[in-house]
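Okay, here's the structure, questions in a sec.
Note that this complex is displayed minus one protein chain, with the remaining chains in position.
Let's turn to chain A:
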Amino acid sequence: MMTQGAARRLRLKGLVVKETLQILRDPSSLLIAFVLPVLLLLLFGYGVSLDANHIRIALVVENPTPEAERFIASFANSSYFEVDVMRHRATAEEDLVAGRMDGVVVLRADFAARLGQWDMAPIQLLLDGTEANTAHIVRGYAEGVWLAWARQEAMSRGLPIAIPVVAEPRIWFNPELRSRNFLVPGLIAINMTLIGTLLTSLVVAREWERGTMEALISTQTGLPELLAGKLIPYFVLGMTAMALSVAMAVFQFGVPIRGSLMVLFGASAIFLVGALAMGLLISTVTRNQFVAGQVAIVSGFLPAFMLSGFVFEIGSMPGWIQVLTHAVAARYFVSTLQTVFLAGDIWSVILPDLGAMTLIALVFLAATSVRTRKRLD
């Protein structure tokens, strides 16, 4: 008879081997772990862009003076816009309504003349509010162009006009403002949630449904082996998928890594343990693949998507939802990922994130061990 500890290790080994064989033979595990992440990365890397590029602008110039020409030039020089110069406001408005234009800038006939006469050479902006993001960008940019132009004109004419303070933005970390640079790292958090929570919740529920769990718990296998036997193989699977995602981010999408790989993988490991524990908890409570899948998507995947700051800025959410985001581990992980990729090992950001992720992981682990019982009731 072997010792208790040796028997424990043997059981754990048996369970890990079994789980690994099952993963390798189950196409759906490999699909969720590798194909889905790659698909999401390609989709978000290439398909989704939050950048403003090629915004179609109609410039209505009622009186083509040299000043107006200079104004037009500063618009046309921008890579953000495709400028169409028109003479009549009515045509431009029609185009805006029909969706052929994203915005209209109107320079009235007396536009240049009014510069400096207690006036600021007013321009009119017509924007399509249904595309709020684009409207914002056009407004900001048009204001900037207009201010720069006005200062230039005033200086060249020696006019003493009061130019308001102009902020000159200097963008750190992602100077080209490529959305891919923060979407792709954020997506790693989504992928890890999929593998950790969704996949794990399905596989344990499957054991309950097929009656294999009943056979397992009728042996002397203890709870620690039972949980570790599930956690270890899926941890390895999750970290492999994570490495794949990082490789794609760097080599396929050219996202920089300014921090260290060690921090990146360390943070991922902590996050993954939390996600796995959450998956285990879900399947232990539901014991049904369909319900487990639903719960995992609603409580794991969707919050990671919407409340993590991956796409939607947490700062612009209503207050109570902001409070809610603190319970979402992905929030901290996205923040760490974006920091490590784009800024570097900024410990003042990373340490609190890691602390919060560790705490959430511990809560889920504890809840799982409390809820998992070697009984059927």
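Simple rule for what comes next: a residue touches a chain if its C-beta (ideal position, glycine included) is under 8 Å from a C-beta of that chain, and two chains touch if they have at least 3 such contacts; residues count from 1.
Assume contacts and distances are computed from a predicted model.
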**Complete:** Of "ABC transporter ATP-binding protein", "PadR family transcriptional regulator", "Tat pathway signal protein" or "Alpha-ketoacid dehydrogenase subunit beta", the UniProt protein name belonging to the chain not shown is "ABC transporter ATP-binding protein"
**Complete:** Across A:R70, A:R89 or A:K374, the one contacting the chain not displayed is A:K374
**Message:** With the missing chain put back, one of A:S79, A:T130 or A:T219 would touch it. Which one?
**Reply:** A:T219
**Hidden partner chain, touching residue among A:G47, A:G211 or A:G319** = A:G211
**Residues in chain A touching the chain absent from view** = 1-2, 6-7, 10-11, 13-15, 17-18, 21-22, 25-26, 210-212, 214-222, 374-377
